[in-house]
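Shown here: the complex without one of its protein chains, the others still in place.
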Amino acid sequence: MDNLFSEGLTLMAFGMGFVFVFLTLLVFATGIMSRLASRYLPEPAAKAPKARPQPAAAGTASNNDELVAVITAAVHKYRK
Amino acid sequence: MDNLFSEGLTLMAFGMGFVFVFLTLLVFATGIMSRLASRYLPEPAAKAPKARPQPAAAGTASNNDELVAVITAAVHKYRK
Amino acid sequence: MDNLFSEGLTLMAFGMGFVFVFLTLLVFATGIMSRLASRYLPEPAAKAPKARPQPAAAGTASNNDELVAVITAAVHKYRK
Amino acid sequence: MEKLLELWQASGIYNISFGQLTMMIIGLVLLFLAIRKNFEPLLLVPIGFGGILANIPEAGLAMSAVENAIHFAKPEVLQNLAHVLGVSGTDVHELAHVYHNSNASTHAAAALVAQDAGYSNGMLYNFYTIAIASGAAPLLIFMGVGAMTDFGPLLANPKTLFLGAAAQFGIFATVLGAVALSAFGIMDFSIQDAAAIGIIGGADGPTAIYVASMLAPHLLGAIAVAAYSYMALVPLIQPPIMRALTTEAERKISMSQLRHVSKVEKIMFPILLLILVALLLPDAAPLLGMFCFGNLMRECGVVDRLSDTAQNALINIVTIFLGLSVGSKLSADKFLDLQTLGILVLGIVAFGIGTACGVLMGKLMNKMQGGNAINPLIGSAGVSAVPMAARVSNKLGLEANPQNFLLMHAMGPNVAGVIGSAVAAGVMIKFVG
Amino acid sequence: MEKLLELWQASGIYNISFGQLTMMIIGLVLLFLAIRKNFEPLLLVPIGFGGILANIPEAGLAMSAVENAIHFAKPEVLQNLAHVLGVSGTDVHELAHVYHNSNASTHAAAALVAQDAGYSNGMLYNFYTIAIASGAAPLLIFMGVGAMTDFGPLLANPKTLFLGAAAQFGIFATVLGAVALSAFGIMDFSIQDAAAIGIIGGADGPTAIYVASMLAPHLLGAIAVAAYSYMALVPLIQPPIMRALTTEAERKISMSQLRHVSKVEKIMFPILLLILVALLLPDAAPLLGMFCFGNLMRECGVVDRLSDTAQNALINIVTIFLGLSVGSKLSADKFLDLQTLGILVLGIVAFGIGTACGVLMGKLMNKMQGGNAINPLIGSAGVSAVPMAARVSNKLGLEANPQNFLLMHAMGPNVAGVIGSAVAAGVMIKFVG
Partner (left out) sequence: MEKLLELWQASGIYNISFGQLTMMIIGLVLLFLAIRKNFEPLLLVPIGFGGILANIPEAGLAMSAVENAIHFAKPEVLQNLAHVLGVSGTDVHELAHVYHNSNASTHAAAALVAQDAGYSNGMLYNFYTIAIASGAAPLLIFMGVGAMTDFGPLLANPKTLFLGAAAQFGIFATVLGAVALSAFGIMDFSIQDAAAIGIIGGADGPTAIYVASMLAPHLLGAIAVAAYSYMALVPLIQPPIMRALTTEAERKISMSQLRHVSKVEKIMFPILLLILVALLLPDAAPLLGMFCFGNLMRECGVVDRLSDTAQNALINIVTIFLGLSVGSKLSADKFLDLQTLGILVLGIVAFGIGTACGVLMGKLMNKMQGGNAINPLIGSAGVSAVPMAARVSNKLGLEANPQNFLLMHAMGPNVAGVIGSAVAAGVMIKFVG
């Protein structure tokens, strides 16, 4: 009986302790990260990537390409 | 030979018998259910639930919430 | 050492050889297929099938049917 | 030069057997029927393609690791397998025969030997094991079908359930036909085979595959192909029978509009059906349980995202695997057999008898209700083949009377037929499974 | 006639036990709560339905092949099983008991015997093995939840993580309560059971199922039902506690608008969290790893098609299987037990203590920051139950001050609570797993 109860107490002490330690560290790490991000990687720079529309895994974007090709070919003819 | 054929006959007799018994019971049960439903749970009452839009399994509806919060904050400011 | 290298050489010779034989056969087969297709199965005939809208695997298209039935019933009444 | 010979001797042309060639042509015919003739393409395209893949010589896509090991017949591997299987010689036919008739632990031991020798299960064999042998794929498809089914017309007129019951006579008459063929020595079907063949008359793909996988896996390919082909042929098979058994006057009967069915009734019906199944026929519980679950998700209105997935992404994924897996059973040694011919003949007989019984029951019910209440044409929809059979009823009704719209009335027996054949499946699994 | 008797003796009515009947009614009640009362329907509809399926007599849907073989008790099968299990007699209860306590190789051998005798695993048993026993389903749901979670409010005010930490006290207090019940001889919970019960207080379905499947699979059904039911009851459980612990003045506190959070911060947060987990608590790595992966897919902006699938098709498919699998644990012999009552009581205590600690921590933080910066009502959201608990905070805030919009401020502790209970889960798996 005593044994089980003390196990429970230990679990509570270490569990809550660990949760607080972990989340406290996370508070600090997040703060540092946010400060670094706002200093070295301000918003506009961050928005620059992610331009290209994504094809599927190793897939073909041939539909788009076809469209592009058709349009460009049309433009090409028109200019002649 | 006889044995296989009589097995087939038994299967037919019991199979068709059971199908009819089962579906007859279902006809009666459905009839009773429909009568009970129309008496005790008429249509308008039945429509009442299913109001809340459903979030994903244990998920966050933060997008909606964000929208709501932005709008309410805007309204809030405007009124000041 | 010699053995491994000769294995590599064999693999290269047979591999490239086979790739070329295979794709050459494919060029010819494709050419024949295209010619047969354009002669015996010209475009309009090819477009004919695929009319029916597809229900799910063994599924019910009862929604469409319901719509059709409601509309036809309405037309029916109107004409009386 | 030696390598060139090796490549040639490993090629398909060198190894192809007449049976494999025939099966590949049959696969192409199935693809043609599916693509050009619109024969249940969602199933017959994967089945046909899977059939071709399964018969590619030397690729062993539909074979287990042990079968592949026996096929390639390296002496030391055969000796190890013979040791595990308890066979004295290393004759490949004897090994294959003993392997197929050995128990589960011997199977497992042989699989380890083949794996050690570097052989692995073919892709289609794996798909079959996971999708069909486990029973999962037909059940998941049934869940999706449940999520697509509207029981409204059935609830508006529950008596149409009798039409769905009568049409199941096709199943059992065919069972009798199959055992008769065996009894007279024409074919060699066991009672299990006969039951699995009969279920073709249920006109329900997943039910047929589920029953065949449990009672007669060696006939699964032929049964599935027959079931889906005849379902596609419903517009050709049913009309002559329907015309022969009804009078012009009967076909002209116009049915009164169906009453409105409330949401509560639709929610409670799948639960009611589940309880009846649970109390009366536990062997039908997997099939009808998943069907009711799908339907409850559809109707309850609070899990629409699950219902949508069950009707789309999930059923499509499962259909792909199910079709390829069925195709894996189209191997020459099992399909090119007199039995397949028997299955095809019995299958169409089953469809015909089911249609006839449905129509006759419709005539009987019409007579009992005064002769002007029920158009017997809706009886044929009791075989299921949802929604094709209901459309056929509607078409014949319009032919007789251009103001006669039977579609919604035929949807009742149509979905009743799904329940009916699942109940019949449960009875057969109970008695001969 | 004999067959008729056989059919009757195999029917559900003939075989149903009182426990099975009770469990089927409980399943119906769960469906009622889910459909009519909107109790977390996405989980409780499949769980309730699965519970009914699992209790259909003779169907054995939730039983393994060996359990089915023992249930049907054919003498020669029992003898073979007794041989494999090393038991002298063929008493079914003894066989079942020895089977459940035997090691993995004996299990495998018994499974082969049952398979040879023609028995197979029930459908729900297979689903449970693949979805839950492997740990896969809760982890994939957690990935999807990660892909749906916006850490913006948390990043704007990281101190709200403390609120998410405080609310986890409910978990550990409940563990203590459970061991106390055992210590005083009222119940009989092991420390593993106690830990699994405590996690109900985490108010996070997938975390609760994951922990229960590892520490106390026999309690999984009751724990999952309690967790989802109480999450649905959050709007009833939390408000009285929140009102009792706060003053009117505190509830009126208006919080300043959250700062804008940049895309880079949102991308880096899941990586930062993953690294902290990796360095400090590897046992939480599966749960938080998948959560962070889902969130990174959401925020990184270059894999939107994967993120969409994780939030829709994949999470829906997994939810269907997870729900049915949890339902398979609602068998009479495990659920109809005093322990379940204990679990239900302890679960609600856990929710209450978690709520209270969150609010008290909110009061403390408010005091430390001058008394007008933090509305303690957002503390209760630290239990998670996303987004219900945050909505409750918002509602009580609006009651006190109609201009007081707490929703976004409460989302911070709300998602912090998800992290907090996953960390708590990791600690418990580490210490008692």
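Think of it as A, B, C, D and E in the order they're written, each chain with its own count starting at 1.
Everything that follows uses one rule, which is that contacts are C-beta pairs under 8 Å (C-beta built on N, C-alpha and C of every residue); 3 or more make two chains touch, one makes a residue touch a chain.
What you see is a predicted model; the values in this text were computed from it and never measured.
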{"item": "Touch partners, limited to displayed chains, of the chain removed from view", "value": "A, C, D, E"}
{"item": "Residue of E:A65, E:V225 or E:A313 in touch with the missing chain, whole complex considered", "value": "E:A313"}
{"item": "Candidates E:E94, E:D283, E:D337 or E:E399 - the one touching the absent chain", "value": "E:D283"}
{"item": "Hidden partner interface residues of chain A, rising order", "value": "10, 14, 18, 49-52, 54-63, 65-66, 68-69, 72-73, 76, 79"}
{"item": "Absent chain, residues of chain D that touch it", "value": "3, 7, 10-13, 15-16, 24, 28, 31, 34-35, 38, 41-42, 45-46, 49, 52-53, 56-59, 61, 109, 112-113, 115-116, 120, 123, 126, 312-313, 316-317, 319-320, 324"}
{"item": "Contacts of chain E with the absent chain, listed as residue ranges", "value": "103-105, 108, 134-136, 139, 267, 271, 274-275, 277-283, 285-286, 289-290, 292-293, 296-297, 300-303, 305-306, 308-310, 313-314, 427, 430-431"}
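By definition in this document, only the chains that are shown with their structure count from here on.
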Grouping of chains that still touch (sans chain E): A | B, C, D
{"item": "Number of hops, chain A to chain E, where each hop joins two touching chains", "value": "1"}
{"item": "Chain pair showing more contacts of the two, B-E and B-D", "value": "B-D"}
{"item": "Intercentroid distance (Cα basis), chain C paired with chain B, Å", "value": "38"}
{"item": "Whole-Å gap between the CA centroids of chain D and chain E", "value": "38"}
{"item": "Numbers and ranges of chain E residues touching at least 2 other chains", "value": "3, 7, 35, 38, 41-42, 316, 319"}
{"item": "Residue list for chain A, restricted to those that touch at least two other chains", "value": "none"}
{"item": "Chain-to-chain touches, reported pairwise for every pair that qualifies", "value": "A-E, B-D, B-E, C-D, D-E"}
